[in-house]
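One protein chain omitted, others in place.
When the chains are written out, they are named A and B in that same order, and each has its own residue count from 1.
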Amino acid sequence: MKRRGTPAIPADRMMPAEKRLIPPAWPGGRTAPPNREFRVIGKRNRKVEGLAKVTGRAIYADDIALPRMLHGKLLRSPHAHARIRSIDVSAARALPGVHAILTGRDLPEYFGIIPWTEDEQALCEEKARYVGDAVAAVAAESELIAEEALKRIRVEYETVPAITSIDEALEHPEIKVNEKAKEGNISKHVHLEFGDVEAELEKSDATIEAEYWYEGSTHAPIEPHCAIGDFDATGFLTLYSSTQVAHYLHRDLAKVLGLPTQRIRVIQPVVGGAFGGKSEPFSLEFCAAKLSMLTGRPVKILYTREEVFYAHRGRHPMRLRYRTGIKRDGTLTGVDAKIHIDGGAYSSFGLVTTYYSGQLLTAPYQMKAYRFDSTRVFTNKPCCGPKRGHGSVQPRFAFECQIDKLADAIGMDPIEVRRRNFLGEHTRTVNELRVTSNGFPQCLEAVERASDWKRKFRRMPYGHGVGVAGSMYISGTNYCIYPNEMPQSGVQLKLDRSGRATVFCGASDIGQGSDSVLAYIVAEELGLDIGDIRVVAADTDLTPVDLGSYSSRETFMVGNACLDAARKLRLMVAESLAERWGCRAEDVTLAGGVACSTRAPEKECMSVQSAFQLAEARHGTLGSVGWYQSPKLGGDYRGGTIGASPAYSFTAHVAEVECDPETGRVSVRKIWVAHDCGRALNPVAVEGQMEGSAYMGFAEAIFEEQLFKPEAPGHGAGLHHGPSLLDYRIPTSLDTPELESIIIESVDPEGPYGAKEAGEGPLHPSIPAIANAIYDALGVRCDRLPFDPPRVFRLLRSCDARAQWERARAHVHEAATGAQATAERSPSGTRAR
Amino acid sequence: MESTTTAVCRLRVNGDLRECAIAPNSTLLEALRYGLGLTGSKQGCDKGDCGACTVVVDGEPVLSCISLALAFEGREITTIEGVSEGGKPHPLQDAFDLTGAAQCGFCTPGILMSAWALLRKNPSPSRDEIAQALSGNLCRCTGYTKIFEAVERAAESLGGAR
Partner (left out) sequence: MLTLPSFEWARPRTVEETLAALSDRPGETLVVAGGTDAVPNLKHRLHEPRLVVHIGGVRELQFVRDAEDGLHLGALVTLAELARHPVVRRDFPSLARAAGLVAGPQLRNMGTLGGNLCLDTRCTYYNQTYFWRSALGYCLKKDGAAAWRRTPRTSRRC
């Protein structure tokens, strides 16, 4: 049965009116250890799959080979924008070893990760919209034969002018990139205003207005996308895929293939990195499945590295204009933002991206009034989507640079400005986001101290500098992508007389350690060794639904669901023991493989295995389910739920740079990262996320840009500059700066044991901290990314950088000695009032 | 379509002499992964840019994805599967696990092979020497910090501490 049409709930109205499930409350809340002190949580434990990975035993998608397996390949459009007049597959079909060929007509159903913007097909039917858009698929006995078959498919294209920039998209609504757009090439437009921005800006002693440009970047996980479809004689489809959203993939497979969801199983093998780049369905998954349905044999499709660049869904290019003000005492006044977003050919998560570009800026600083106007447009380039820090990395870069400029304008230390505008904890933002714990001041203090900021800022020789920036990020979204009232995360826990526990959960471990989080929680609650627990994850036949690894939701939501399941079982075991010993259930301890009472631990004790047997004899077969649903959150306005999260993480960075004023080359020496993750369930994993995030932000600041070639004789606009890891440079071990991570634990009342996210927040401040450090070093403002030698060199040539540098130093030193800051002396770009 | 001269070839891998049919256009990586079932070595970039396919040949790390398999007859090939000793993880593997140097784990076998070759030649490398030795292996998860720490930790436990 096919589901067609759009859902009944109107666009943007993510919040169902019905009342929501409320997770059971445990006495003492979620933050306390079960036995007075933590034995597993907070310790530097190994990850559950760690040894499998380091010994080469972990099985990734391409490591799977099924009997009789065929290999699939996709034919891609060499044109950025072209109507498909005809496709002739006869010569390809005739090639020995070719078993099946698909074109757009075989998979006509539209899909899209956001139910309101389903604008993609597995294979283009009428039109190709970027160089690399898939138009046909072949299954053959080998990859080589499949490739040969692709060469024999004749596609007749009629090229259409390609739209490859934001301005072209806006200026040429008549050239429609994506026919599903309601108006011209507008993918989404959001305008929201909170408070009286102009009145607030009037109160400023200095305002800064500036434009910023973020060139797009891509995830580049080292594992390319890979999927294997296996359709069996009973009409059942199994799909293995390197996805980070098995549940959403499951739904879209059913929709596009016309199969009932209960006849599809999606299995996520070990995934070799994703960073948001595997968080929606891709052509290869539909095609591998459909080719298997046609041939009755398993079909594997492994993307080449080049195809990974075309699949993309990376960080959007954004043009951001900010007008912000500050009072002489350091108080920020109004914030006015106008943002244009280059979305590429399809919507992907674009609706959310457009909201996030504005909604996620309102902490950790108090904003008196805020307005943003964001427009996402369609262009003939690979589709952008969510990359680590989805939607908010670009605005955060711009805004943190604005703060630095404002601090400079009033001659105040930028850390002090950030401190004075601290939002506070257990409060609401100007756009009505509920903020619970907030360790931002501690983060600032930590990086200030660790970096020796006071002795470095505006005090180092020319070419050397430090910069600071802060940020916040969500710990999951408060609603599922498709409207429903079911839990966002579910866990089943099996316990038996062997003393072994198995956790079943749909969570998607992409290297961040969500499987380990499940094991740590079960080990802590049931007194087991981590090695006594098996985690079965991300297999839609075996595991209850979890929405997947996106928006930094796994530790928080999966953790809470798992805590719920584990506590239910713990209670059953504790009650059985309490009955045996005649004590209260809360006086029973399960720890380190031993169950005992707290009043007479020597006498009243047994192994946890015996305790489980006692409980099994009393209650019957042991098992429990746990689930999590976030509370109803968000402002009561259109889009008010987007950006609402049950908890927010906070980060501060200080970056130190060494720049060559002759060449414009910037070397980042060190980044100090302080991150408030609530509670670190495993500090090693949290540090890993902090370091990896800071690295990725650094990479975007200095190295990476996803560029496309302009029109030239021989080809149209929109060809990827160089879709390989040679041409798209990501930092090596020699390029990456020293990274020092400092964990700040605010213990959030809503998180599992107080935990919040750590995987995405710590990326944000890297870019502006480096930009601000370059200003401290050279006296130039880098408002366009990346800060590569040609850009910095041009900036140095375009002004008297040295004079600006001297002025900035004089300014802060003056202010520090009590002199009145004067607006006249502020650097160019500042308008004084 | 198949190459005209597929040959039966003996490859010495991890101390075993493995006989397999290899076409001239088969890379060493394909022969290892799909021919011999040694899937620990990974394919990440297709053409020698990422280092995930690194294996050690006669003591030197090489990129198996751009190596023609037939050229390796008679050479001593070590893959990640051959690093463990007596079923126990090698100290380097153990150190990677303990320090959190493997996140997604996909680059890890290649990095471990480069690090393994380094430690055999230089038991007490400096941080800079480690960074140099691993500069042909891209990691996208860790920011390299924990990888450096792991190699140092392994050097220490192997008795080569500086």
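In this section, a residue touches a chain if its C-beta (ideal position, glycine included) is under 8 Å from a C-beta of that chain, and two chains touch if they have at least 3 such contacts.
No experiment lies behind these values; they were computed from the predicted model shown.
Q: For the chain not shown, which residue from B:13, B:32, B:63 or B:80 touches it across the whole complex?
A: Touches the omitted chain: B:63.
Q: Of the residues A:87, A:192, A:267 or A:302, which one touches the chain left out of the display?
A: A:302
Q: Which of B:14, B:122 or B:135 touches the chain that is not shown?
A: From the options B:14, B:122 or B:135, the contact with the absent chain belongs to B:135.
Q: Footprint of the hidden chain on chain A, which residues?
A: Contacting residues on chain A, toward the hidden partner: 76, 78-79, 131, 142-144, 147, 224, 302, 304-306, 712-715, 719-724, 726-727, 732.
Q: Considering the entire assembly, which residues of chain B contact the chain that has been omitted?
A: Within chain B, the residues that touch the unshown chain are 1-5, 7, 23-27, 30, 43, 46-48, 51, 54, 60-63, 65-68, 70-71, 114, 132-133, 135-137.
We adopt the following convention: only the chains that are shown with their structure count from here on.
Q: For chain A and chain B, what's the span in angstrom between their mean Cα positions?
A: The answer is 30 Å.
Q: In the complex of these two chains, what residues of chain A are touching chain B?
A: Touching chain B: residues 46-47, 49-60, 62-63, 65, 96-97, 142, 144-145, 148, 219-224, 270-275, 302, 304-306, 510-513, 684-685, 687-688, 691-692, 694-696, 724-726, 730, 732-734, 736, 738-739 of chain A.
Q: Within the complex, which stretch of chain B touches chain A?
A: 1, 25, 33-34, 38-47, 49-50, 52, 79-81, 83-84, 89, 93-94, 96-100, 102-109, 112, 130-132, 134-148
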